[in-house]
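Structure below; questions to follow.
As you look at this complex, bear in mind that one protein chain is not there, while each of the others sits in place.
Lettered A and B in written order, each chain numbered from 1.
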Amino acid sequence: MVHEFQYRAPRSLSELLALMAEHGTSAKVLAGGTDLLPNIRMGIAKPAFVVDCKRLPDADRLVFSPAEGLRMGHGVTISAVLRDRTIREKFPLLAEAAHELASHQVRNRATVAGNVVNASPCSDMALPLLCLDAVAVLTSTSGERTVSFREFFTGPKATVMKPGEFLAEIRVPASSADRKGRYAKLKRVKGHDLGIVGVMLASSPEGLRVAVSSAAPTPVLVSGIGRGLDAEAVDALVQKAIKPIDDVRCTAEYRRYMVGAYIRRLLPEVSR
Amino acid sequence: MTITLTVNGVSYTRDAPENKTLLHFLREDLGLTGTKEGCGMGECGACTVFLNGRTVNSCCVLAVEADGAAIETIEGEAGPAGLSEIQKAFDRNHAVQCGFCTPGMILSVKELLKAVPKPTVEEIKEAIEGNFCRCTGYEQIVEAVLDVTGQGPKGRLDHV
Partner (left out) sequence: MFDQVRPEDLAYVGKDSGRIDATEKLTGEALYVSDMTVPGMLYAAVKRSPHARARIKRIDTSKALALPGVRAVVTGAELDYRLGLYVVDKYILAKGEVRHYGEAVAAVAAETYAQARRAADAIAVEYEPLPPVLHHMEALKPDAPRVHPDLGSYDHIAAVFTPKPGTNIANHTRLRKGDTEKGFAESEWVVEREYSCPSVQHVPMETHVAIAKWARGDQVEIWTSAQSPFTVRNLFCHAFKLPHNNVRVHIPYVGGGFGGKAGIGVEPLAAVLSRAAGGRAVKFQATREEEFSLLPCRSALTYRIKTGVGADGKIRAQEMTMYWDSGAYADYAVNVTRASGYSAAGPYEIPNASIDAYTIYTNKPFGTAYRGFGHVEFHWGLERHMELVAKAIGMDPLEFRRRNALRPGSITLTGERITDHTGDVVKCMDAAAKAIGYGSLTAEEKERERKTGRRIGKGVAALHKAPAMPSFTATAVIIKMNEDGSVTVNLALTDYGQGTYTSIRQIVAERLGFPLEKVKVSFECDTDKDPYDWQTVASKGLLLSGNAAILAAEDLLKNAYEVAAQVLRANVRDLAHDGKRIYLRHNPAESVDFARIAVGYAYPNGNGIGGPIIGVGRYVAQGLSNLDKATGQGNPALDWTYGAHGIVAEVDPETGEYEVLKIASVFDVGKAINPQIVRGQSIGGMVQGLGTAVCEGYIYDEKGILLNPSFTDNKIPTAKDIPAVIESAVVETPQIDGPYGARGVGEHSMISVAAALGNAIQEATGAEIVHMPLRFEDVWRALRDKTPIDNWITKSPLGSCRSAPELRNRKKDG
């Protein structure tokens, strides 16, 4: 590549956090690299330091316990999610979204953490994490905090993460296990494509949830939708929460329409 | 940065610039040009290689990330006895045209067959969706995979 940077592969979290603290915004965390490296190639990202987080111990730890729920290390790849039996059984929405993300080779490399840290409005993994009340564990030299994904995204490519912070783990509470739902993603081809619009419907104790991608500056969650509402009523609630735009992929008008169409398509399956 | 990695079972120790992709390292530093560059953006799959047993787009991996890793490229596919069974099936089924996507395509098929010995057509298509081919229209590639897994007859040109 043309842009030059220094590569660091810390072996411990404290070493990584120290590097992040030292270099601030000039350092970029390298996880799967499937977004960062193309962005460097295109000159969109120009980090002075690239900090590879994959050599940290337990980076790809993926465990479930009834007490702590699901804990996904920052290095857990999309493929690992798909291969994990517990996820397939207890958190099928994670697997469904993972299955729709890019191509096999990309899924082998890309991480769940990377997908959400990028904070693309079309993030696939954001939708199940929103529907499942997942939280991000953010660490830095000044300590650790957990942020719900409902507060995590602040704009296109923007999150609550501060310079020097690192998304070390994603946690999905055990109480979210077995939530039923469905995901529909509009693409231009049947093969791998970014979502032109994505809609996930999920059940939850407080009612129906609808998570939508590519229809607002961030992924959107509409929760607490009363049971028994028909698709039109659900759509009306969701339409108020989204703010789609026209772009080369499609028009705002069609995006709005397709959100409704997918709600109409998925609602009977989720209510069943 | 000095890195050591094995490629097709051979160990190499080389200096690699930190901003060099694994793809360019394989092609330029090791002369393994069977791995192709089609887009440099992780979209087309021409640069597919195995990294520690799983396929990746080598344009989206830094060479320094592969320090200590085991890499397999297309150059490792044929053995001393000749073409591998996958390669032979590609040959039999005309699953090759310009050939530029072929190395990556074969490695994606190999990855599939490691996990699923008798894949369905849907599974085959999904396994290779990350490998663009502009020539064949994929059908003869799918047929080659069915052939090598002992399923299905060869495709046929009908005469009216």
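Going forward, a contact is a pair of C-beta atoms (placed from the backbone, for glycine too) under 8 Å apart; a residue touches a chain by one contact, two chains touch by 3 or more.
Predicted model only: the values in this text are computed from it and were never measured.
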Among B:51, B:74 or B:113, residue touching the chain not depicted: B:74
Contact set of subunit A toward the excluded chain (per top definition): 1-2, 186, 188-194, 248-251, 253-254, 257-258, 261, 264
Subunit B residues touching the omitted chain (full complex): 27, 32-41, 43-44, 46, 73-75, 77-78, 83, 87, 90-94, 96-103, 106, 121, 124-126, 128-142, 155-160
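Keep this in mind: only the chains that are shown with their structure count from here on.
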In the complex, subunit A residues that touch subunit B: 1-7, 9, 30, 32-34, 37-38, 40-42, 50, 52, 54, 79, 102-106, 108-109, 191-192
Footprint of subunit A on subunit B - complex, ascending: 1, 17-21, 40-43, 45, 48, 54-57, 59-62, 64-65, 67, 108, 111, 126-127, 129-130
